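Working notes for the structure below.
As you look at this complex, bear in mind that one protein chain is not there, while each of the others sits in place.
After this line comes subunit A, so read on.
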Amino acid sequence: MGTRVAVNQVLRLAVRNATISTLCPRQFGRYYLQSRWCCSSTNQATQHNQDLNPPSGIPVTELSLRSFIDMGFTESQAEQIYESLANVRRGDSAKHILPTLTALFVLGLNPSSVKKCLEKCPELYTIKEAQLQQRISNLRKMGLVEGSLQRVVAHYPRILTVPLKRVKNVVMFLKEKCLFTSQQVTDIIRDCPAVVLENLDQLEYKFQYVYFRMGVKQAEMVKCRLFRYSLDEVRCRHTFLERRGLYETPDKKGQTTIINPSLDSILNVDQDTFLAHVAQASAEEYDVFKRLAAREWQEEELQQGRTEPDSDDEDDDEDVDDDDDIEAKSGYGKRRKK
């Protein structure tokens, strides 16, 4: 069934349910009951009993398995949606499901994409219609054109659960703190929508890391979809290269004594390719390195949290250790004193 048909079906259903529910509750009850018959649930008997007397709180916009099939979902898809709906129902009502489905179909997603969205993000079942519309139109306003918008939603449906204010904050942050252009921000949201939920301090740190330590400019960050990767993924590969002598931080004039590999060749390849072609290292080395680096960074953070640096610079010139051994007692402190 084509998307348009599905949309029509959903809309029709929405209208009809609304009418039925207001005009003739009893009739709706029968409709509801009838639909449950079609349900191929395993424990029909018990369910049947419950269904005979639906509790009064039950939402008026109940949908049947049939109605999902009518929308264009296959039988098994319909069943799955139906079941997950039943799970969500407990808390809030599933009264938002119809507008959500409508919105997704109107966007142009086909039934199987819609189902995947719901699967990836069950919160969609409970979003208010007005909010949903606001969020979608905000994404449009940000310049996500048709096609992009669909892809973003299909790939990252959670974006529809993020409050408008939060999205706007992130956009502001990217523009003002990181100096991305509007178009670049649009591209970032399109390629790395999860960025809207990232902690801004961490985002800033990641940006600064790549900008200052790696000397990569905004345009390249966008092109390489930097924000798809976590800080640790980025700095793990970068630090590995840096320690091997294969990556240099550019000086003030932007110059390096070696040619740095591109951000793209560092990030957008699998580990084997990265090791073989960029780092020219063995998997064993990288494996050990990852474990060491994780520990180093963890300790760095702890240390920074505990003491402020830059203040302990008294010099003890004579009694210092400049050789390869340490005493057992002194343990592993980075700065060995006395």
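The rule is simple: a contact is a pair of C-beta atoms (placed from the backbone, for glycine too) under 8 Å apart; a residue touches a chain by one contact, two chains touch by 3 or more; residues count from 1.
To be clear about the criterion, contacts and distances are computed from a predicted model.
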Protein that the absent chain corresponds to, by UniProt name, given "SUMO-activating enzyme subunit", "Tubulin polyglutamylase TTLL1", "Protein prenyltransferase alpha subunit repeat-containing protein 1" or "5-cytosine rRNA methyltransferase NSUN4": "5-cytosine rRNA methyltransferase NSUN4"
Of A:146, A:176, A:270 or A:284, the one touching the omitted chain in the full complex: A:284
Touch criterion as defined above, residue of A:75, A:233 or A:300 at the omitted chain: A:300
Residue ranges of subunit A at the interface with the undisplayed chain: 91-92, 123, 126, 161-163, 166, 197, 199, 201-202, 204-205, 208-209, 212, 240, 243-246, 280-281, 284-285, 287-289, 291-293, 295-296, 300-302, 304-305, 308-310, 315, 317-332, 335
